[in-house]
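Only one protein chain is missing; all other protein chains are in place.
In this document, chain identifiers A and B correspond to the written order of the chains, with residue numbering beginning at 1 in each.
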Amino acid sequence: MHDLLTLESLSEQDIVDLLDLAQNMVEILDRPIKKVPTLRGKSIVNLFFEPSTRTRNSFELAAKYLSADVINVQKSGSSVEKGETLWDTARNLSQMAVDAVIIRHQVSGVPQQLAEILDIPVINAGDGSHEHPTQGLLDALTLRQAKGHVAGLKVAIVGDVLHSRVARSDIWALLALGARVSIVGPPSLLPSTYEELGVEVTTDLKEALEDADAIQVLRLQKERQSTGEIPSLWEYRLRWGITRKTLQYAKPDAVVLHPGPQNRGVEIDSDVLDSSRSYILQQVRNGVAVRMAALFRLLGGGHDE
Amino acid sequence: MHDLLTLESLSEQDIVDLLDLAQNMVEILDRPIKKVPTLRGKSIVNLFFEPSTRTRNSFELAAKYLSADVINVQKSGSSVEKGETLWDTARNLSQMAVDAVIIRHQVSGVPQQLAEILDIPVINAGDGSHEHPTQGLLDALTLRQAKGHVAGLKVAIVGDVLHSRVARSDIWALLALGARVSIVGPPSLLPSTYEELGVEVTTDLKEALEDADAIQVLRLQKERQSTGEIPSLWEYRLRWGITRKTLQYAKPDAVVLHPGPQNRGVEIDSDVLDSSRSYILQQVRNGVAVRMAALFRLLGGGHDE
Partner (left out) sequence: MHDLLTLESLSEQDIVDLLDLAQNMVEILDRPIKKVPTLRGKSIVNLFFEPSTRTRNSFELAAKYLSADVINVQKSGSSVEKGETLWDTARNLSQMAVDAVIIRHQVSGVPQQLAEILDIPVINAGDGSHEHPTQGLLDALTLRQAKGHVAGLKVAIVGDVLHSRVARSDIWALLALGARVSIVGPPSLLPSTYEELGVEVTTDLKEALEDADAIQVLRLQKERQSTGEIPSLWEYRLRWGITRKTLQYAKPDAVVLHPGPQNRGVEIDSDVLDSSRSYILQQVRNGVAVRMAALFRLLGGGHDE
């Protein structure tokens, strides 16, 4: 594995290997001194063209826990503003002897194009509405921890699946690992093409949640309201919001995930988010572990260090 | 001590212990190679919701001199903008296996609330007009270095005491260590409630400075002029500015402190600031030492490292 660009392109074995590695990293995170020397002397660029606290910090901490150096490059204040193209920026960074680039970009496919022109590993930290592979991995890891396995689970993904890179990466991971997937949301925010892959597509929350072992609740972009893609936040919550009441459509031991940040009271209620059914904090912790695993796999694997 | 939130809540012994520890750190800072491995493997988040160069850099350097890793999270560009609550941000950061959070926030009391929900230590780097405990400690340390002791000194605090978290932390530290404190400034910027604590409150600079061993000059927010809280900058300087002339109201060997950044020619004149009576540069250096002491106490104390 030279880059981590999509989960669609990974085999079941690739994904299982990354999850096993990430599970080891979780154990490292639980130690009083978690820093390990694995990537000492390596330098990693966090190249973010979209604002992000969580994912950027998660990658930065993951790299530092492995003793790598990190430099953060954000769009604001960068020479991107001076008219330099993305390619020039990335090529220059790679010339500066850095060992990997982590990129988030608002345009789908940019990380792939970047990987084609750079020799060093590229990690996709989210591209447009395409993929967010480390999110897909951390969700799968969280489910495996909660349920002991992923194969055979039914997982419902609720919300704006159409625009969601999280949903896309989740689906590829879950299908590869043998889960059943249903997607549900407003008709305007629901792609139909997944039916060919065996994904159940419905606008009826009750139907999607029936027999579900887990629910991944997607963040609703409130802007969807002004574009008319959803009727109103109130109506959205009524039909697709995860509340104590709608949670009962799923299995009694169904767990709840959310990639964050959450709109409390819109796509999910606080009393669900803060209940024992919710795994959102474990997702955050697993996010660091998965990113450590990805960095280790791309930068540390196969070497004698 | 689990957190460092206020000086009001600390005993005299707590404060003396922190100052003694900080004095050791000053000696480390004077070495050619000042980095020590004390907090190697620890990760600290600098979570700043207000702009700050000095305090943020001071904490970052303090952490790095102790070999900790630091990540900076500033409000701009963070997911706070996406509507995530402060609590979610902080809780997520703590899930990422960081070992401490340093927080500055424009709202008084936020660090305390944060400490209640987080298991890891929280350090208050300034909250609203409430407290700025490391500033209070560095001022006390500077006085102790300049005068050999704090007990028995008379310290005048000049300016906008009402809105000043610096003044508040100074007062708690100075009273705990046995100093006499007078506060002086425009009537609109002067709280009266401190009289109950034995603090002398006056609008007359000459009276406040009489017999003073030290003067802490507060920064004047120039916005106070447009709100009518002070008549004009010119008149403010005339009545409460520290100049070569007004300095004579104090003892001949009185020292001058200022938390910075200074408005030269407003609350203090350049020829005072740049004189041998001024300890402002020593304050900056002590700031790093005090923050090293706080981090060591909260993260390194009691462990076998």
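We adopt the following convention: a contact is a pair of C-beta atoms (placed from the backbone, for glycine too) under 8 Å apart; a residue touches a chain by one contact, two chains touch by 3 or more.
Just so it is clear, the structure is predicted and the values come from calculations on it, not from any experiment.
Check each of A:71, A:151, A:197 or A:238 against the chain that is not shown and name the one that touches it.
If we include the chain that is not displayed, A:71 is the one touching it.
Would you indicate which residue among A:9, A:23, A:43 or A:108 is in contact with the undisplayed chain?
From the options A:9, A:23, A:43 or A:108, the contact with the absent chain belongs to A:43.
Which candidate, B:57, B:112, B:145 or B:188, sits in contact with the chain we can't see?
B:57
List every residue of chain B that touches the chain not included in the displayed model.
29-30, 32-35, 51-54, 57-58, 60-61, 64-65, 74, 76, 222, 260-264, 281-282, 284-285, 287-288
For chain A, which residues lie in contact with the unshown chain of the complex?
On the chain A side, contact with the omitted chain comes from 40-43, 45, 69, 71, 73, 77-85, 88-89, 91-93, 95-98, 303, 305.
The rule is short, and it goes like this: only the chains that are shown with their structure count from here on.
Using CA atom averages as chain centres, what separation in Å is found between chain A and chain B?
40
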